[in-house]
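Some notes on the structure that comes next.
For this view, one protein chain was removed and the others were kept in their places.
The chains carry the letters A and B, assigned in the order they are written, with residues numbered from 1 in each.
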Amino acid sequence: MMTTMNAQPALKLFTNPLCPYCQKVEIVIAERGLDVERVIIPFKDMPDWYKQLNPRHTVPSLQVDGKRMVFESLLICKYLNDLPAGRMPLSMYTPYNQYRIDFFLQQFDLFVTAIRNFMMDPMNEEKRHSLDEYVCYTDKLLYSLQTTGPFVCDDEFSLADACIVPHFIRFRASLNYYCFYDLFEHAPHMKKLLSVCMNRPSVRNTTRPIKEYLVAHNHHMPKTLPVSGANGNYVLFGSKMSPFVQAVRLMCASKKIKPFMIEINPSEPPTWFAYVNPRGTVPVLMTPEGVTIHESRTIMQYIHEVSAEHDCIYKGDAEKLYAVNFFMTATNWFTNALRAFLHNPTVKEMQEELVMTAKQL
Amino acid sequence: MMTTMNAQPALKLFTNPLCPYCQKVEIVIAERGLDVERVIIPFKDMPDWYKQLNPRHTVPSLQVDGKRMVFESLLICKYLNDLPAGRMPLSMYTPYNQYRIDFFLQQFDLFVTAIRNFMMDPMNEEKRHSLDEYVCYTDKLLYSLQTTGPFVCDDEFSLADACIVPHFIRFRASLNYYCFYDLFEHAPHMKKLLSVCMNRPSVRNTTRPIKEYLVAHNHHMPKTLPVSGANGNYVLFGSKMSPFVQAVRLMCASKKIKPFMIEINPSEPPTWFAYVNPRGTVPVLMTPEGVTIHESRTIMQYIHEVSAEHDCIYKGDAEKLYAVNFFMTATNWFTNALRAFLHNPTVKEMQEELVMTAKQL
Partner (left out) sequence: MMTTMNAQPALKLFTNPLCPYCQKVEIVIAERGLDVERVIIPFKDMPDWYKQLNPRHTVPSLQVDGKRMVFESLLICKYLNDLPAGRMPLSMYTPYNQYRIDFFLQQFDLFVTAIRNFMMDPMNEEKRHSLDEYVCYTDKLLYSLQTTGPFVCDDEFSLADACIVPHFIRFRASLNYYCFYDLFEHAPHMKKLLSVCMNRPSVRNTTRPIKEYLVAHNHHMPKTLPVSGANGNYVLFGSKMSPFVQAVRLMCASKKIKPFMIEINPSEPPTWFAYVNPRGTVPVLMTPEGVTIHESRTIMQYIHEVSAEHDCIYKGDAEKLYAVNFFMTATNWFTNALRAFLHNPTVKEMQEELVMTAKQL
């Protein structure tokens, strides 16, 4: 890594770790390896001395050499990237790269506005379709600017990527959790871009646990959403009456996990439940990381795995793991055979299958 | 490659090299570098002693230390992967990876059932469309589980991949050969997954020549299919009357290749022929590897290349190769000019072109 020898000015960043605009700046700082002092500014009850420093009352802002202030996240990013100190600046400044960065960021701003509008009324079918179209348009635009990808400027991580990734991270989580909307379903190029960015230390190390973003976003979301009130916890969809759901809840209780329960009547599910699970089955577990898990057995397995104690018991003991796995599989065979037999109690094969599966238990 | 020091138990695998469920186990064995004794069990006339060992009368099954039996291909795979011996186990067991593996395998089972049902009546337009939809659904599911791909767990080859690839290999071949159906036409992510897996020695070395799978699959296929009876040989579609088809058959005969001939009247092709060649032209050659070759000249070239003698004659002699290539090209020019002249015998350019192309021969 080439390092320029110039001394950098003293940099003091007024910031908030949950704010996407601040993360943009942090990514540039990490990419260039700059030395920066940080002052955390709370969103609520912003101190008066800070309001004096920044008349727009926003974070981030940057103080240089204890005197002059630099405002606006994008301008701060550019300023830090232009500093003749630290590691190589981001991306080669060819005119075409500059154009790609400027034009994509400009269009991305409109995309962010479209997402925010959608979030006001996310269970509206028409608005979902119109967001789908916006997502497709933006993904196609990214594709048209790229030649080989995966970044906006192909293989160069640029200011454009640094500026869009913090929004992707937060919106993906909130759209999943609050709106049951998969931001990347129709956006393979944006999905690829985010994945590759998440592998960069500058992005990974400036990203907080997803749950924190969800909690911070909660009060921006309409209070009428099904998940309103879940507060970033696990969410379990299903009917408390169902034995499968009961089994999952028992497993959760044994692992000290308290999922937020959303009652779904499987014979008359609400329209929006199709967004959670197009196949319509319950139970479904949604994790704070935005992973949606279907099928009671898979859910129980997941909860089992996610709980800390798991590792110590069986790991590395192939015999015991096989015994457990075989028992679960055989139970499944028996349950299926029993169900088939109850439907057709006079069919000979059903009887035989039931006997055979019972023997294996 | 890290190697654990633990001694492995004695492992005896009852298996059949054509069975996809057995290949899953073989892939895990190859990945972990385990030492396994094999006993081949024929599908027909399964020996009684084996039926005693495995009451489900299936392969594969695994005997450990000469005593206890491990059943069910997936459970055997897990057992072998959990053994504290050999090379590193497949994939990191994070809860999310576990979920991706379990959920995708579960959905893949339904996909396999859908393919099997389709194969009962593959020339039915409606059923083709409904399989198309199933393929799209499964590919989209894979895409939604992946972040960067190409495997189910992104860059980690896992049990999920080991378990689906044997089915992909066999279904792709049979769907191509018997049903004229391209499994991957609407499934870029599954196509990519298979391609990357085929580059792994564990997959490549446990895969038999495709023709063997086709022959083994033959008696599962409806007897009314056009290709029924081709028995894994080359298939040639066309009219015996056509001079182009005759040229191909002559070339085949000279190379001792006996293609299974399916008569197609090019002016009234059967509806299903659109599945073989959407452009409707004949002849078409289908190879046991599932490659479909169009245009008589390309077919002849292919047969020429595929026959063993080719290499020794001209290879490396650029002059002789050019002479042959130029003659073929010039013949083509002459044929085209002759055809154009016969349509417009009074047009001066046609006459001149005919004379010029004739001179070059």
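One rule holds in what follows: a contact is a pair of C-beta atoms (placed from the backbone, for glycine too) under 8 Å apart; a residue touches a chain by one contact, two chains touch by 3 or more.
If you're wondering where the values come from, they're calculated on a predicted model, not measured in any experiment.
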item: From B:R100, B:K191, B:H217 or B:R249, residue that would touch the chain that is not displayed; value: B:K191
item: Residue among A:P84, A:P209, A:G229 or A:P345 that touches the chain left out of view; value: A:P84
item: Selected residue (touches chain absent from view) among B:L321, B:V347 or B:L361; value: B:L321
item: Options A:Q52, A:T147 or A:T271, residue touching the unrepresented chain; value: A:T147
item: Sites on chain A contacted by the missing partner chain, in the whole complex; value: 55-56, 70-72, 75, 78-80, 82-84, 93-96, 98-99, 102-103, 106, 140, 143-144, 147-148
item: Missing-partner contacts on chain B, residue numbers; value: 182, 185, 188, 191-192, 195-196, 198-199, 289, 291, 293-295, 297-298, 301-302, 305-306, 316-318, 321-322, 325-326, 329, 356, 359-360
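Note that only the chains that are shown with their structure count from here on.
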item: Turning angle required so that chain A lies on chain B, C-alpha fit (0 to 180°, nearest 5); value: 120
